[in-house]
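Here's the structure, in structure tokens; my notes come after.
Omission of a single protein chain aside, the complex is shown with its protein chains in their original locations.
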Amino acid sequence: MFEARLTQGKVFKQLIEALKDLVQEANIDCSDDEMSIQAMDNSHVALVAVSLRSGGFDHFRCDRPISLGFNATNMGKILKCAGNDDIITLKAEDDGDSLALVFESPGQDRIADFELKLMDIDSEQLGIPDTEYKCTIQMPSGEFQRIIRDMQVLGDTLTISCTKEGVKFHVAGDLGAGNVLIRQNNTAEKDEDKVMIDMQEPVELTFALRYLNFFTKATSLGPTVILSMSPEVPVVVEYPIGETGYIKYYLAPKIDEDED
Amino acid sequence: MFEARLTQGKVFKQLIEALKDLVQEANIDCSDDEMSIQAMDNSHVALVAVSLRSGGFDHFRCDRPISLGFNATNMGKILKCAGNDDIITLKAEDDGDSLALVFESPGQDRIADFELKLMDIDSEQLGIPDTEYKCTIQMPSGEFQRIIRDMQVLGDTLTISCTKEGVKFHVAGDLGAGNVLIRQNNTAEKDEDKVMIDMQEPVELTFALRYLNFFTKATSLGPTVILSMSPEVPVVVEYPIGETGYIKYYLAPKIDEDED
Partner (left out) sequence: MFEARLTQGKVFKQLIEALKDLVQEANIDCSDDEMSIQAMDNSHVALVAVSLRSGGFDHFRCDRPISLGFNATNMGKILKCAGNDDIITLKAEDDGDSLALVFESPGQDRIADFELKLMDIDSEQLGIPDTEYKCTIQMPSGEFQRIIRDMQVLGDTLTISCTKEGVKFHVAGDLGAGNVLIRQNNTAEKDEDKVMIDMQEPVELTFALRYLNFFTKATSLGPTVILSMSPEVPVVVEYPIGETGYIKYYLAPKIDEDED
């Protein structure tokens, strides 16, 4: 028996929103200390990893580890029926073939329950090595979203360069070129407005904008995004979810063929 | 000569909005005590009936009964030109072939007048028998709209079951099943938030969601909807319009072929 109750139900709603365009099918893996999702995108270029610690739920019970295979589009359709203030409870029997989703309105005068058919999904959990990154950039998630959206106007490929002074985003295409420079800013009043750069050595990497754009669907999950970069390894784009967990996206950089 | 002036012109605007997707052509029937519309939907499955009492108008004059046949799409196009605060006046000559619509802005510095060409429409008025219903449910119209919208995600057919405890809406489809339970609630502070169930015996009926969805276009006309149900007869979905009148939709239930 698995049962997890989330007063702030919209977090789960937003999580599924944040991966449904990238991932078609995935497993929710439940253990007694967390609920997690790990999946490659449909073209096996990007990886998404979600973790919600059991302590972040109002009620969490998982008798034995269970994998719940779901279709993300269908899950998203059902979650559209949950109000933003609803309490969401997930329930599954150990040998069941469906996931129950219960949405309670705050005043409890409206209770909706849905059954989503589950499916068997083959997926090996990738062990993601704990890496030390050369650059870690924390910045407002809305700002990052805007840059990605703006840059797509000009081209398909984004170069991110991190130096002590700031982070430079560069794109070039047929109609011209564009650069956005975000400066280190430790003094903003609110933590979430800060731009904090932790750099051991400068890093410059190039990515497909199309994937970065998918990642920014997670913007609603929190005010902050953290980019971790080292030469020749995948960038990690992490959106912390309050004290509860995170959604992380991994994307390999493009190999510069004949750039300097 | 027919002339009717409505200070709250947006009521007429919303009424036409509420039927134009369901009904292609209809007559406005005017007598000295009311302005009414009755029409079947294009596929002759649902019936819509509108009544605005003459007392609800600021000025109402109807020398002799008159039927004004109109195309609902065209009427809707012209009404898009009326502001939400405009005063709307309808005028027709006894033997004219057009309806004049005059829209006055509240400050009267803007006066727009439109002529809509009328058409001859054959339609017999159906006598709708005054029925005693086994269940009458009054609930917030916005809540009803949301349930209908949500349920469409999962299937085409909605089962409404009314018991003393509340009203259950049920849908089932390929990706799973869903239920929403609305509980009786007489104690809400505002009348319009109340859910009031008047039940002589439990009733369960099944309907095509597609039509219920058309009906919810009337949601903007008022905060409340009233569902009246008896076994094997059409449901009435009524939106009262202040003290002025109502729009009622009638829809026959689906015959359960091999359900229990």
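Read from first to last, the chains carry the letters A and B; within each, the first residue is number 1.
FYI, a residue touches a chain if its C-beta (ideal position, glycine included) is under 8 Å from a C-beta of that chain, and two chains touch if they have at least 3 such contacts.
This structure is a prediction, so every number in the text was calculated from the model and none was measured.
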>> Out of B:Lys77, B:Lys168 or B:Arg210, which residue would touch the omitted chain in the full complex?
In response: B:Lys77
> Hey, which of A:Pro65, A:Gly107, A:Gly176 or A:Pro202 is the one touching the hidden chain?
Replying inline: A:Gly176
> For the chain left off this view, which of B:Asp63, B:Glu93 or B:Asp113 is in contact with it?
Replying inline: B:Asp113
> In the full complex, which residues of chain A touch the absent chain?
Replying inline: 143, 150-151, 153-154, 175-183, 185, 195
>> Just checking the interface: what residues of chain B touch the absent partner chain?
In response: 71, 74, 77-78, 80-81, 98, 109-117
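Here, only the chains that are shown with their structure count from here on.
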>> Quick check: how many Å separate the C-alpha centres of chain A and chain B?
In response: 44
